[in-house]
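Before I ask anything, here is the structure I am working with.
What you see is the complex with one protein chain gone and the rest in place.
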Amino acid sequence: MKALEVKDIVKQFPGVLANDSINLSVNKGEIYAIVGENGAGKSTLMKIIYGLYTPTSGEIFVFDKKVDIKTPHDAIGLKIGMVHQEFMLIPRFTVTQNIVLGDEPSKGIVFDYKKALSEVKELSKKFGLKVDPAEKVANLPVGIQQRVEILKILRRGAEILIFDEPTAVLTPEETEDLFKTLMKLKENGKTIIFISHKLKEVIAIADRIAVLRRGKLQGIVEKGKTSEVELARMVVGRDVVLKIPKAETKVRETVVSVRDLTVKSKRGIIGLKEVSFDVCAGEIVGIAGVEGNGQAELVNALIGFTRPVKGTIAFDSKELRVITPFNIRKKGMAYIPKDRKMRGLVLPFRSRENIIMGQHTLYPFSKNGVLNNIEIDKFTTKKLEEFDVRPRDIHTRARNLSGGNQQKLILAKEMSMEHKFLLASQPTRGLDIGAMEFVYHKLIEEKERGMAILLISLELSEILGLSDRILVLYNGEIVGETTPDKTNEEELGLMMLGLKKKKRVTK
Amino acid sequence: MNSNIPFLNASIAQALDYTAPILFAALGGVMSENAGIVNIALEGMMRFAAFFGVWGSFVSGNPWVGLLWGVGIGILLGALHAYITVKWAGDQIISGVAINVMAMGMITYLLESVFKTTGYSPPVAYFGAPASKVHLTFLKGIPILGAFAELTILIWFALILVVVLHFVLYHTVLGLRIRAVGENPHAAETLGVNVFKIKWFAVISGSVLAAFGGLALSLGTLSSFTNSMAMGKGFIGLAAMIFGKWTPFGALGAILIFAGAQVLQLFMQGTATGFAKLIPLGFYLSLPYMLTIGALIGVVGKAVGPASDGVPYKKES
Partner (left out) sequence: MKDVFKRFFFGKREKYWWMNVLVPLVSILLAFIVGAIFIKITGRSPVVAYKLLFGASGLFPGPYWKSHFSEMLLSSSMYIATGLGFAIAAKGGLFNIGAEGHFIVGGITAAYLGYAKPFAGLPKFIHLPLIIVGVILAGGIWGAIAGYLKAKRGIHEVITTIMLNWIALYLIEAWLVIGPMKAAVETGISGTPYISLSAKLPKILPPTRLNISIIIILAVTFLIWYLFYKTTFGYEIRTMGHTLIFGMEAPKAAGINVERKTIQTMFIAGAVAALGGAFMVLGVLFQYPPIFEGGYGFDGIAVALIGQNEPLGVVLAGILIGALRTGATTVQLAHIPKTFPSIIEGFAVGFIALQMLIRYWLMKLVRGRKKSVQTEMGGGAK
C-alpha cells in the first residue's frame, strides 16, 4: 500500500523553479529519504505536502486517495505530521502546552491542563519517548525538544511523519537516539519521510533514497545498493571528494591565552568552569562538544558580550582588563558567528554596507568620520569576487542572499579585517557541501597566513579534519585534549559525553 | 489621625476613579499584545468611545445606550486596526498613530457638528450619578475599604475584568491559543490554529476594552465629553501594560503604584503642612510619572513581551 504519492508536482517561485515535475511514491511503513543540496527543492516539496505552500501544478495522493492540501490543518486531517528544521515550539510554554496546542483537552472553554499532562505522559510511554511533561521547553536540550516535536505530531494520530533535516542540530548521540526512535516508529507501522543532506546518515537509516537536484528528481536508490561516493555524485552532479585539505602546520607564538575562565550562562548558572587554553599563530584549535556544554559562554566571553566571573583572557600575552566587543576587535579578533542572521549581518543592508561593518571607521572606508563610498564600492567589488559571493552585485541586500552566500559575505567581512585571531563558531552550520568546502579552504588559507584559529564545531569530521589540536568541552569543562592523529570519532564521542577523559598533553 | 479617614477614603475613591480608565486601556493592550499585535491606538480609541458614549446617552437619555455606542465604535476601530495590521500585515505602530491622529481631528469635528460646541459636550445621563452608583453602605467609615462604598459600575467592571482576563488568558483553550499566536504564530499555524482569526479576535476585543476606558471617563467620572479628558491616559495604560509584563495582574499592580502616587499627591496637596507645603505643585503632579520610572529602574528591569509581539505575520505562499 502506498502511503503517499506525488505526481508531476511543479512549484514556481518568481524567478525560481523550485520543483520541476516531481514524481515520488512512498510505501506504508518504510523510511524514505530525500537528499539533495540546499536549494535542491526538498523543503519546498515537503512544505507542499504539508499544506504550507500551494503547488503550481501536480497531484497528491494519500493512502491512494487524491487529496487537496491547502493548509497544515488539512495535512493533519490526513494524518500527515511534520518535524520542521527550525522547531515549531514555544519556549515559554511547557512540554504539555506545546504538545496539545490546537487540540486541547477541555471542560467547556476551560483548558484541562491536568488531563493534558496525563495524556502526554501516556503518549510518551507508548512510544518510548521520554519527556518531562511539566518542564518548560526553554529549559530543554535540543534533542529533547525534537522529541516534543515528534510527540506533538504523534498525538494528532500522524501516520506519515516528515522530518526536515532532523539531525542538523543534533549530537552524534542524539542522532543515534533519533534513529532508534525512527526504527520504533517504523515497527509501529508509521511511514517516515526523512530529508537530509548528510549522506552517511541517509544510507544508514533509509529503505529507499530519492535524490533531488535543482528542483528535479535525479533518481531513486534502494537500501544497500549505493555508496556514499555514488550518492554524493548524484547529489552534486559531479565527483566530489568530501575531504578536507591538509595543510602544513607551523606553530608560532601564542596569540590568545585563556586562563581559568569561568562564565555564567544567560540563565545565570555557571556555564563555563575554569577553562584554560592557548591558541598560537598558525594553528587551528578545535573545540568539540555537544551543544550547550559551554560553547556559547566561551564565545560570549571571548567577544566581550558577557563579563567573566573569574579568569583572564590575554592577547599577545597582554591581559585584557575590560573586554568589550570594541576593544577586543581592536586587538585583532575576527569572529564568524554561528547565527548569521542574529550576529553576522544586518539583513536589510546591502553587501557594500555589510562588508565594512566593524572596519567602517578605518581608512580608506572613512576619514574623519565621513564615509568614502568610492573606496567602499571598490573594496566590495573585489571582495565579492575573491569570496565568490553570488550575486556579485554590491547592492544586493543581505536578506536576499542564500545561506551559503550570506556566510561567504561574513567570511569576506571578517577575514579582510585586520586580525590575528579568528573565532569560528560552527562556521558550516546549515551549509551545503559546496559552501562547506569553501569555508574549509578559507580556514586553511587563514591558518597558512599565520592566523590563530579557534574552531568550535559540533561536526566531528570537521574537527578531526581541520584541527591541529582538539579540546573537548563537557559540562562547561575541558575534559580532554588530544590531536587528530591520536583519536577518532568514537573516542571523541565518548569524551563529549563525559564518559572518557584524556589527560591534557599541554596547557 | 482619625479625622483623616474620610479624606483618605475619598482620596482612594478618587484615585480609583482615576485608575479605571487606565486599567481598561492597559487590559486592552494586554489582550491585543498577547496575540502579537501592538496597539498604541488605545489613546485614540478611548477618545472615540468617550465621545460616542456621550453621544449615545445624549440621544437616548440612557447611559446604557451610550455604552453600546461606545462599544460599537470600539469594535469598528478594532476592525480597522486588524484590517491594516492582520489582513495586510501593515506596520502596527503606524496604524496606531493613524487612529490616534484621526481621533484628535475627527472627534473635535464631530463635537462641533453634533453639539455645536467647542471643547466640551452638554452633560448627559451617566453612571456616576449618585443613584446609578453601586452602593455598599456597610463599608462606609472603614479605612481604605470605605473607598469602595460608592463606586460606579464601570470601576467594578474594570476590577472584575482583571480576574476574568487572567482566567481567559491562562486557563482557557482560547487563552492558550492567543498566547501561542503571540509567541510563535508559525508554530500555532502548523498545529492548525487559525492565526488570523485569533488575531482578529484579540485586536477587536482589546479595542473594546480600550473603549470601556473612554466610557469610564465620559460616562463614569464626568457626565460629558471634554476635549482634553483622554489626554495621555491611553499611553499611561500602555506603559502600565509593559511595566506589568503583559499580564492582567501585572498591569493592575503597575497602575496601583501609579494610583498610590496619585493618592499621595492628592493627600499631600490637601493636608500638607510645614515643609511639605513648600514643595511646588508641579513636583506632586509629576510624582506618579517619576515613581513609574523609578520603579522600573529599581525593581523590574528588562521587560520582555510576547516573542512575536509587533512582528507582522504573513502566511507563506
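Going by the order they are written in, the chains are A and B; count residues from 1 in each one.
Keep in mind that, in the parts below, a contact is a pair of C-beta atoms (placed from the backbone, for glycine too) under 8 Å apart; a residue touches a chain by one contact, two chains touch by 3 or more.
Quick caveat: nothing in here was measured; it's all calculated off a predicted structure.
Contacts of the undisplayed chain with the visible chains, over the whole complex, involve A, B.
Of the listed residues B:Trp156, B:Phe196 or B:Phe235, the one in contact with the hidden chain in the full complex is B:Phe235.
From the set B:Ala10, B:Leu68 or B:Ala98, the residue in touch with the chain omitted from the display is B:Ala98, counting the whole complex.
Against the chain not shown here, chain B presents residues 40, 80, 84-85, 88-91, 93-95, 97-106, 108-113, 118, 232, 235-236, 238-239, 242-243, 280-283, 285-286, 289-290, 292-293, 296-297, 301-303, 310, 317. Within the complete assembly, residues 13-15, 303, 305, 324-326, 328-330, 335, 337, 341-350, 353, 357-358, 360-361, 366, 369-371, 393, 395, 397 of chain A touch the chain that is not shown.
Here, only the chains that are shown with their structure count from here on.
Mean C-alpha positions place chain A and chain B at a centre distance of 45 Å. Residues 47, 50, 52-54, 71-73, 76, 82, 84, 88-93, 97-98, 101-104, 106, 109-111, 152 of chain A are the ones touching chain B in the complex. Listing the residues of chain B that touch chain A in their complex gives 171-177, 179-180, 183-184, 186-193, 307, 316-317.
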